[in-house]
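Left out: one protein chain. Kept in place: all the others.
Chains here go by letter, A, B and C, matching the order in which they are written, and residues are numbered from 1 within each.
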Amino acid sequence: MSKTETPIIILNYKTYMESTGKNAIQLSKYVQEASQETGVNMAIAPQAVDLYPIINEVDIPVYSQHMDAVSPGGHTGSTLPEAIKQVNASGTLINHSEKRMTLADIDAIVEKAKELDLVSVLCTNNVKTSAAVASFNPDFIAIEPPELIGTGIPVSKADPDVVSNSVDEIHKINKDISVLCGAGISTGEDVKAALELGSEGVLLASGIIKAEDQKQALIDLVSLI
Amino acid sequence: MSKTETPIIILNYKTYMESTGKNAIQLSKYVQEASQETGVNMAIAPQAVDLYPIINEVDIPVYSQHMDAVSPGGHTGSTLPEAIKQVNASGTLINHSEKRMTLADIDAIVEKAKELDLVSVLCTNNVKTSAAVASFNPDFIAIEPPELIGTGIPVSKADPDVVSNSVDEIHKINKDISVLCGAGISTGEDVKAALELGSEGVLLASGIIKAEDQKQALIDLVSLI
Amino acid sequence: MSKTETPIIILNYKTYMESTGKNAIQLSKYVQEASQETGVNMAIAPQAVDLYPIINEVDIPVYSQHMDAVSPGGHTGSTLPEAIKQVNASGTLINHSEKRMTLADIDAIVEKAKELDLVSVLCTNNVKTSAAVASFNPDFIAIEPPELIGTGIPVSKADPDVVSNSVDEIHKINKDISVLCGAGISTGEDVKAALELGSEGVLLASGIIKAEDQKQALIDLVSLI
Partner (left out) sequence: MSKTETPIIILNYKTYMESTGKNAIQLSKYVQEASQETGVNMAIAPQAVDLYPIINEVDIPVYSQHMDAVSPGGHTGSTLPEAIKQVNASGTLINHSEKRMTLADIDAIVEKAKELDLVSVLCTNNVKTSAAVASFNPDFIAIEPPELIGTGIPVSKADPDVVSNSVDEIHKINKDISVLCGAGISTGEDVKAALELGSEGVLLASGIIKAEDQKQALIDLVSLI
């Protein structure tokens, strides 16, 4: 399976205890099993500190949650793109609503991801910002209305137009960009609806991470694809 | 050697290529050897992504360069203190001049470090701010005049009073805090001068990281102690 | 009445429409009248853009809500302390919970306020941070537990110890600093309780700004002093 094959499920581990440290490694194994059992491409975005141990345990695409737009040098506490590459991460989320970046830094970090052959998953909040960054040519644009994140109300139901219109506007500029959607996604119905709106996958977090049976929740998630 | 034994040399890896990834692991072995050969306590602060592989290779105190003042939850791209603890880091730098924090967050993160039994190395810029945070009771306060960082002009020569006055003011409030100094430190003379001013160690970066022979530079650094 | 005479009521205009532009000027006249009628010192902190017209209409202490720790130069969009002084503002809030500053910047801006003879009202969130910044020697320290701001639950009832302990700890370091409290204050009872806990005034916003009769709300506020 290519690391950008779609449909794709990207699981953002955020900083939940259920997806940190030893739990993160266990969850990553569940994701790998669910991906193998269902044949659906599943990628994960753990915290920077957990990237190395996870990458050494599983063979699925592993992304960083963020990279800073800095060059090697004196930048204490920053996440250096070259360091992410050296631990063999496959890619990175960019501009997540919980880690917004300036326009100039988004541009710089998409470029840097290309230079380093890292998959770029650029997060946006509406149709207009999605269209704006399509010209940066990231691998994925993940549209997530911030007001729906963590609510359990799926974007595919609450605001289907934001998904289909983003797909249209992005593809007017660049047909090669795969559009994802996120916010409130937790069931197979949600994913099915998302794909029917023209997206090629979903970015999600608490819907799976907080599930009692994380692996089963993942299998259910892709059951209607 | 206890992880807070002084004199202590703390090497901040920042985001230099010479202290990232494979280079970071090699450098960490040099630090361990130099510490063993000289009997001087040496700690390191690599990037978050490099903590796990380094901690599995060496047996010296390993600190994070930063922790975010967030609780477990939805905080994409943040450095969760609990995640730092789970990879068995010994401690953390706090409020480095390249990663300044708000007053409220400094207080919260020193508290969190104590809860998690992590050594706290709180960085400050002058005598007044050093005195201010002494009441937070961190393990170390590292005073670094920002205008000297990376210059090669040692604080112990350029501004000896900032070191000795910080030691005095901090110890008026709490005698148990070990005071370090930093900025421009690169030679054995610099370290000797720093200790004579009442500090119990140094925090440094480029002076060692950019040295042609990093291990020898470390040995030279503590040769006059 | 001296501009730092206590008890003092400081009304933070924030960015409410009821305290912006023409409304801000009208509100400022009410504050002046309430102060004259009750004999209690009342100061106001409007938005930067409204400082000039307000200062030309009323003769009460007028503070900026914030100043940036920048020197004159190339800093587009910053609030320059010297500019605040030139419009004849009396002082400034510093480090409000909605505009937190780094420790180094708080130190710098308190110093700058002294140089410019501006009254400094330094906001803090708990006893420890209040004690920490007492060594900076601001004119006022205003303790506001952020979780109570805008709730209508007065700090003087919800957490009286945070007020009295802050007063104690601050006065151990410097008896000349007047301690204020804030968060949830809206009635004469609240203010009375705050003063009985050792504070010398209150910092408040929505409790007055959102009142149907702003002037009467101010008069009621100080009715039990």
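Here are a few things to note about the model shown:
The working rule: contacts are C-beta pairs under 8 Å (C-beta built on N, C-alpha and C of every residue); 3 or more make two chains touch, one makes a residue touch a chain.
Since we're looking at a predicted model, the values are computed, not measured.
For the omitted chain, the shown partners it touches in the full complex are A, C. For the chain missing from the display, the contacting residue among C:Asp59, C:Glu82 or C:Glu115 is C:Glu82, taking the whole complex into account.
Residue A:Ile106 is the one among A:Val31, A:Ala89 or A:Ile106 that touches the chain missing from this view.
Which of A:Asn12, A:Gln65 or A:Asn125 touches the hidden chain is settled by the complete complex: it is A:Asn125.
Shown as candidates are C:Asn12, C:Asn126, C:Ser199 or C:Gln214; the residue that touches the absent chain is C:Asn12. With the whole complex as reference, residues 95, 97, 100-107, 124-126, 128-129, 131-133, 135-136, 146 of subunit A touch the missing chain. Residues of subunit C that touch the chain left out of the display are 12, 14-17, 20-22, 45, 47-53, 64-66, 70, 72-80, 82-84, 86-87, 93, 96-99, 149-150, 205-206.
Assume only the chains that are shown with their structure count from here on.
Chain contacts here run in a simple line, from one end chain through to the other with no loop closing. Taking each chain's centre as the average of its CA atoms, subunit B and subunit C sit 37 Å apart.
Computed centre separation for the pair subunit A/subunit C is 44 angstrom, with centres defined by C-alpha atoms. Looking at subunit B, one finds that residues 97 touch two or more other chains.
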